[in-house]
Structures are given as structure tokens and as C-alpha cells.
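With one protein chain removed, the remaining protein chains of the complex are shown where they sit.
Coming up: chain A.
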Amino acid sequence: MGSGTSTQHHFAFQNAEKAFKAAVLIQRWYRRYMARLEMRRHCTWSIFQSIEYAGQQDQVKLHNFFSYLVDHFTPNNHNERDFLNRMFTEERSPQDSEMENCRDYESIEVPDSYTGPRLSFPLLPDHATALVEAFRVKQRLHARYVLNLLYEARKHLVQLPNINRVSTCYSEEITVCGDLHGQLDDLIFIFYKNGLPSPERAYVFNGDFVDRGKDSVEILMVLFAFMLVYPKEFHLNRGNHEDHMVNLRYGFTKEVMHKYKTHGKKILKLLQDVFCWLPLATLVDEKVLILHGGVSDMTDLEFLAKLDRHKIVSTMRCKTRKEHKKQAEEKGKANQTSSAGTPSPWFLPQSHSLPTSPLRPSTQKAHRAGRSSSVPCGVPLDPKELSHRVRHSVDLELERCRQQAGFPVIKEKEEPLPSASEADPEAEGRREPTQEEWRQVVDILWSDPMAQEGCKANTIRGGGCYFGPNVTERLLQKYNLQFLIRSHECKPEGYEFCHSRKVLTIFSASNYYEVGSNRGAYVKLGPALTPHIVQFQANKATHTLTMRQRISRVGESALRALREKLFAHSSDLLVEFKKHDKDKTGLITLSDWAAAVESVLHLGLPWRMLRPQLVSSLTDNKLEYKSWLKNLAKEQFSHENIQSSLLEALYRNRSNLETIFRIIDSDHSGFISLDEFRQTWKLFSSHMNIDVTDDCICDLARSIDFNKDGHIDINEFLEAFRLVEQSCSKGYASDC
């Protein structure tokens, strides 16, 4: 008995020990597997982000191209002059009197055969809900109702202050959503999961409703509808993509013209105005500030609250050639910053220098007098008193805005006005923002938080700044705020806290880069204003995929994009590789490969880690670079008869090309003339040092299907060479 039991115990103990060791082994192995997966996810994410931001840097290149144009190109005839002028003359923003003409939507007939939703005003909650349902089943709203809705939306927005004040006393909870970027599925999902807007359920949408996704129009319609139905509970902030210039490049303009062929232009015109009437920020209980991008060390909420936001038509600065000439003359005199040095086309962001700019704001505080505190003060108040104050200051703001909306305001400008001899009747009626006004708005729409202290120019995006924890802290203290909610950046989990939880980034477009790339999220603020995050991923298919499968799909997509980019730089890469191969063996080491690739692409990616995915075969642990480059080319295109260097050039400059085409196509017809195309290409290629003959261009153009005599259909051209994604492929739920 005794020894038997002890033997049994002994065995049992041994078995338990064995099982323990076995379990540890399995767990150890599994955790390493997951860690490698995690690493792959990080790499994939880095790829997407770096390519996205590098794309934004393209704007700088475009800027340089046009500077080059101005410096080297003298128009020989009036056609060429017109051509250039179109790029350098600002389009007038519609005056109020012109806005009345937009009522002519009333003359647009809706055929009986139209089965989509019909709207009547004033809108009722049921109409808004019906609209969501209609869009969910893929119906399209008729242009007449689109215009009508936009017109009504504008009327409402004009009355709102720059900084919208919201109180949680009226509705119990507030839900804040971030970027949607045309992804209607995500919006529908949010309403499904969180509930439709109502007097008890307030919403704030923090900008970037449009561009990139395929349903930007529908999202705007839904958001504006709810805004009209629940004006006190439903709030919108402007994002950097609520901007007709940005829309030219990132897809919204194209979407509108594609969905509304007859009335698209009218819709775009009205939208341009509606966008600049969107409020710049929302303040909840005087404690939580919600704005799209971020802040800078110069952010002045009082100043922001008082400026005429309507003047900021686009955060892309405008400057005419006339102004350039005038300033070029004065160049010698003043200590001007770079923004005055070279002229810039009206659609490009100016590089603006930060704090050391000589163009400091003069104290234009004339409007201060007589206003009660419109800005949070330092004394804590009880909720009732607080909401009373909020209401009171809101009423004052409304009053001021109503007064303002009726009359054109001519403010003093900081910059010297064009001299009398160059006075031009067009310029006088225009209302331009001052440098300081423009900069304050750009800062809050474009800035990103960073981990380091301080504040520096956001060179990657080309606008706004990077702001550190001390900048946040100072701002929160100055205005007695609890924390900041912003969007503007995609995050893998849909949200991210930083600056000791004083800044919350919230991003609501799930699967933004690719199916499975990231979750979306929204945040709810209860009466205590503690944030409660809810995450989601709209594509059902991703739920059934394991992390492994999700990451591998996204990874594939990222790698494809990366290979494309590598191909686009083939010539430069070859030059770099040769530098590492002095003995002309045709081989280079992997370290050299990694160094060369980074020096050409400047993406800051871990090339050595990505190597197995990008380089398939090695000879003696070295890479045969010429055949590697050839393989890259083979993957990319099917038009063998087109000169590969031309194709390479097209790929490298694709986003700029599309933008240029769309600018030339100023009436949004979708067509540019063959001559314009040739001219543009000639200039572009000479500046970019692309060695391509005229004949080659003609061959290229001829290989595309012309719809009309001597006209090129932009979309066909770009899509024929896979220069843009097919408009239907992005955003659809996967089949798997």
C-alpha cells in the first residue's frame, strides 16, 4: 500500500512535470510565431503609411515643376498663355449673389421613372432614416435632391459659429466619429451598432467625410440630412479633405462627375461653398475640444472663433502671377520668407515657416469689445450655470454670424496689396484670408501629434505641424480643457491615446489601406466626459479570417504596392546598384541592396526584413540586380510595345499626372484636347528629365480609344495604364 502509493505519486508527479514542460514548450513556440506575425503587421503598416505620406510629398515635386515652368517657359502665343493662366489664376469663390442662382435646382425635373428616394423640406427624421436605408440598398439620390439638400445645408451652416459648443446636459451621451473617407459601410455600421442620431443621442463627425472611398456623396447626404433634422444634436467639423482642391487629387471630384454627369459641375460648385462653411471645431461642455488635425504652439482659440471661416476656401494657398511679379520686385527689400520667393499655382500648399515668420499677426482684436466670454474661463461652474453660459455665448455668436453672413467683409490685409497699376476688378471683390488666419486654420486641420516635445513644421504632409506633449499641455491649461479629440491619422486599432492620454486620435474608416488593415473606432462621452471607445471592422469577411490570414492578405497588398514603387524607380536603382558593384560582377551583397534601395526611395522601411518578400533568388548570398530589376518590370505591365522608360516615368508620376490633367480639364468635362496633353507632357518630361520623343507620346495617345476628334478621355487614359485604381474595386466587401 505504502510503497505502491508512493510509486503512484512518483509517477503522477513525473507525469505532471512532463505535461508542464510540454505545455511550456508549445506556448513558447506559439508566442514566437505570434511575435513574428506581429512584426509582419508592423512592416506592412509601415509600408502603407510611408507610401501614403510619400505621395503627399509629391505635391512638393509638383510645386517645383510649376516653379520651373514659370522660370523657363515663356508663352509663345495666346493659347499657351491661356494654358498657363489656367494653372496660375485663382478661381473665384462664389459670391453670395451667385449663391441665389443655385436655387435653380428647382428647375431640374425628376422623371417618373426615378425610383430613388425623394426629399421634401423641411426634412423629417423619417426622411433621414429612409435615406440611409436607400443608400444601403445602393440607390442613388437624384441630382435635384442633392442640390436641394446642399442648399439647405449651407443655409444652416452659415448660422453656426466657427467653434461649435455642445453640452451634455441636453443629450445624455455624445458619440464622436473620425475620418470616414467615403466608406459608407462604416457609417451604416456605426449607426447600426450605436444607434441612429436622436435628441438623446448626439453625434460629432470630425471631418474627412470624402475622398478615397467610393461613396463620399452618399455619406455627405446622410450627414447633412441628420444635421438638418437634429441641428442641436448633430455636429460636423471640417477636415482637410473638405476642400475642393484636395478633392481634385483624391477622388471625390471624380466620384461626383461619374455619378452625376449632367449636374455634377453644379454640385461641385455648391459643395465648394458648403465646405468652407463647415465649423472648424466643436467644444463639449467647455472641456473637450474636438477638431480634425491638431494644434500648434501658435493656436489661438479666440482668434479662430472670430475669423471669417468662409474666406478659407481651400487650405491650399492661392497667389496669382501678378502678386508674384509684385513680390519679386520687392524681393530685394524685405526679409521675406520662402513663401514670397517663388510663385505658386493656386492649388498647391505653400510651405510656410513657423514661429520665426516675419509675418506675425497684428493684434486685430478690435472685435473683442462688448462680448461676453466666448471662450472657456478658469472658474469651475455647476452644470446648470455652465449650460446657461454656453447657451448665452452661442446666442451671441449666432447673432454675430447672422450679421456677418449678410454683408461682404473687407478686412485689412497684412501683405501689400497689388499696386494701383495692376489693379484688377476681379481682385477687389475677392475676400482673401490673412496669412495668420490661413495659418491658424491649416494648423488645426493638418497637424499631427508627435512624441517629442516642441513644435515643428509638418514637412511630410506639407502643411500644419507636429506638436509635442508640451504644446498640448499648454493649450489645455490656457483654455482650461480636459483633453483633445482629433482624427486625421489612420491607426491599426482605430484609435490611439498619446500625450499622457490628453490627446485621443479617433479614426472611423476600417480597412482603410486594404481589407483587414485596421479597425475603425468611435468614442462615446458620458456626463463625466470619460471616453469610452468602441471598435469595429465593417467587412464581415475579416471576422472569419484568423490574424494570420488577415495579415498575409494585407501584407500581399502592401508588397504589391512596394514592388510597383520599386519598378517606378528602376533607372535610379540601377545607377545606385552599379555604384556598389565597382568590379562589374553583376552582383551585390544584401546590405548594399538595402542601402541602395533606401537611398533611392527614402521610405525608411526595414529593407532587410522585407528582403525575403522582395528578392526571390540569390547567387552565393548575393543578388543579381539586373535580372531582379527585369523581373520587377515583367510583373508590372502588359503593354510590351510601350517603351519601358516611359512607363516607368508614368508610374512614378502618376498622382501628379492625374492632378495635372484634372486641373487642365477645368470644366470637369473629363476630356482634354490632344494639344493640351502633348504640351503638358512635353513640359513635364523636360523638367523631370524624362527622355522620351514626341513620336512616342503620339503613339501612346493613339493607342487609347479616342471618343472625340482630338480629345482624350482622361479616365480612359489613366486607367488604360493602370495609373489609377479601377473605380469599382476599392471598398467593396471581399468575396471570400
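Heads up, the rule we're going with is that a contact is a pair of C-beta atoms (placed from the backbone, for glycine too) under 8 Å apart; a residue touches a chain by one contact, two chains touch by 3 or more; residues count from 1.
The criterion applied here is as follows: contacts and distances are computed from a predicted model.
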item: Which of "Dynein regulatory complex protein 8 isoform X3", "Acyl-CoA thioesterase 16", "Spermatogenesis-defective protein 39 homolog" or "GNB5 protein" matches, in UniProt, the chain that is not displayed; value: "Dynein regulatory complex protein 8 isoform X3"
item: Contact partner of the left-out chain, one of A:Ala12, A:Met39, A:Leu124 or A:Val575; value: A:Met39
item: Touching residue (missing chain; options A:His10, A:Arg28, A:Lys232 or A:Lys579); value: A:Arg28
item: For chain A, residues in touch with the removed chain; value: 18-36, 38-39, 42, 45-46, 49-50, 53, 450-451, 460, 466, 546-548, 604
